[in-house]
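Showing chain A:
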Amino acid sequence: MISDSPKIGLFIPCYVDQFYPQVGVASLELLEKLGCKVSYPMGQTCCGQPLANSGYERDTAGATRHFIELFKDFDYVVAPSGSCVLHVKEHVPAIPGLENEQAKLHHKVFELTEFITDVLKVEKIEGKFPHRVGFHSSCHGQRGLRLSSSSELNQNPFNKAKKLLENLEGLEWVELSRTDECCGFGGTFSVTEEALSVRMGKDRLEDHAQHQTEILTGGDMSCIMHLQGIATRNKQPLKFLHIAEILNQAIS
Partner candidate 1 sequence: MSHPENASEFLKDQAQAKWHDETLWFVRDKRDRISKTIPEWEDLRNLASQIKDNVLANLGPYLEQFEENAKKNGVQIHWAKDGEEHNRIVLDILKRHDCQAIVKSKSILTEECHLNPFLEKNGIDVVDTDLGERIVQLLHQPPSHIVLPAIHLKKGEISELFHEKLHTEKGNEDPAYLTQAARLHLREKFLGAKVALTGVNFGIAETGEFVVCTNEGNADMGVHLADVHVACMGIEKILPRRKDLGIFLRLLARSATGQPVTNYNSHFRSPAPGRELHIILVDNGRTAQLAREKFKNSLKCIRCGACMNTCPIYRRSGGFSYGSTVPGPIGSILSPGLDMKKHSTLPFASTLCGSCSDVCPVKINIHEQLYEWRQEITKAHGELGKGLSMWIAAGIFKSPLAYKISGSLMRKALKTLPDSLIYHPMNAWGKSRDLPEAPKESFQQWYQKNRS
Partner candidate 2 sequence: MSSREAILSAIRGIKLEPKPLPEIPEFGIQGEIEATFVQSILGNKGEVLSQAEFETWLTASNHPKLISRSTHFSDLSTISLPEDPHQLNDLDLAILDGQFGVAENGAIWLEDADLGLRVVPFIAEHLVIVLNKKNLVATMHQGYERIGSATSGFGVFIAGPSKTADIEQSLVVGAHGAKSLRVVLI
């Protein structure tokens, strides 16, 4: 736990704000339960990731400047999304006049689970969640932020989300056939390559179904929105929760 109670800014991705407010609430409550002083600076906008990944990084200067100005005075910035965190760290244009703030901010932005394991140094979370949980590793979290080991590399296996979930009483962790294959969301890829995107999503869902996943969770609602969209359309009886929602429910 951090001793001198640093100021933590909650960075809520735009689609979470608009479509999944409960994930924002869960993230906020979870951090508070873990003893953090968290505030949510008003006036947050999209970080610009859809534009940058579509080849228009140069047009995200406005969004980037806005982000830096909103968050520069926080000690840490935490977001329930590996993908948006990767974007604001790696894929933003340099903002003239804010170079120092930008450089400092780079080291202060964390995805929620890595903030809990690496900054708060939480070794395990006590709580109860008696369900069979399948975890979807978002690629930007996994291979971008290295939140878990990747199956391609010869390294000791680790998974920051699993570390937080595995001690919850009653939780059964689902081992998948393909532990870290992409779900096919990929931002604008989901519409520009619609057929592939949906095929990839179906394949991921099949893997979860074959291993009797009851609740599919992950660190990125964008992947989950895509998977849930397919599952709902096909009336697959699968529940979807962000990892913040599971941890927040489990602790209470």
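If you want to know what made the cut, all candidates are chains of the complex that A comes from, given by their letters.
Quick note on the criterion: a residue touches a chain if its C-beta (ideal position, glycine included) is under 8 Å from a C-beta of that chain, and two chains touch if they have at least 3 such contacts; residues count from 1.
All values reported here derive from a predicted model rather than from experimental measurement.
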In this complex, work out which of 1 or 2 touches chain A.
1
So, in the complex, the side of chain A touching candidate 1 is made of residues 12, 14, 16-25, 28, 40, 42-48, 50-60, 62-63, 66, 91, 139-140, 142-144, 150-155, 178, 181-182, 184-201, 203, 225-226, 228-230, 232-233
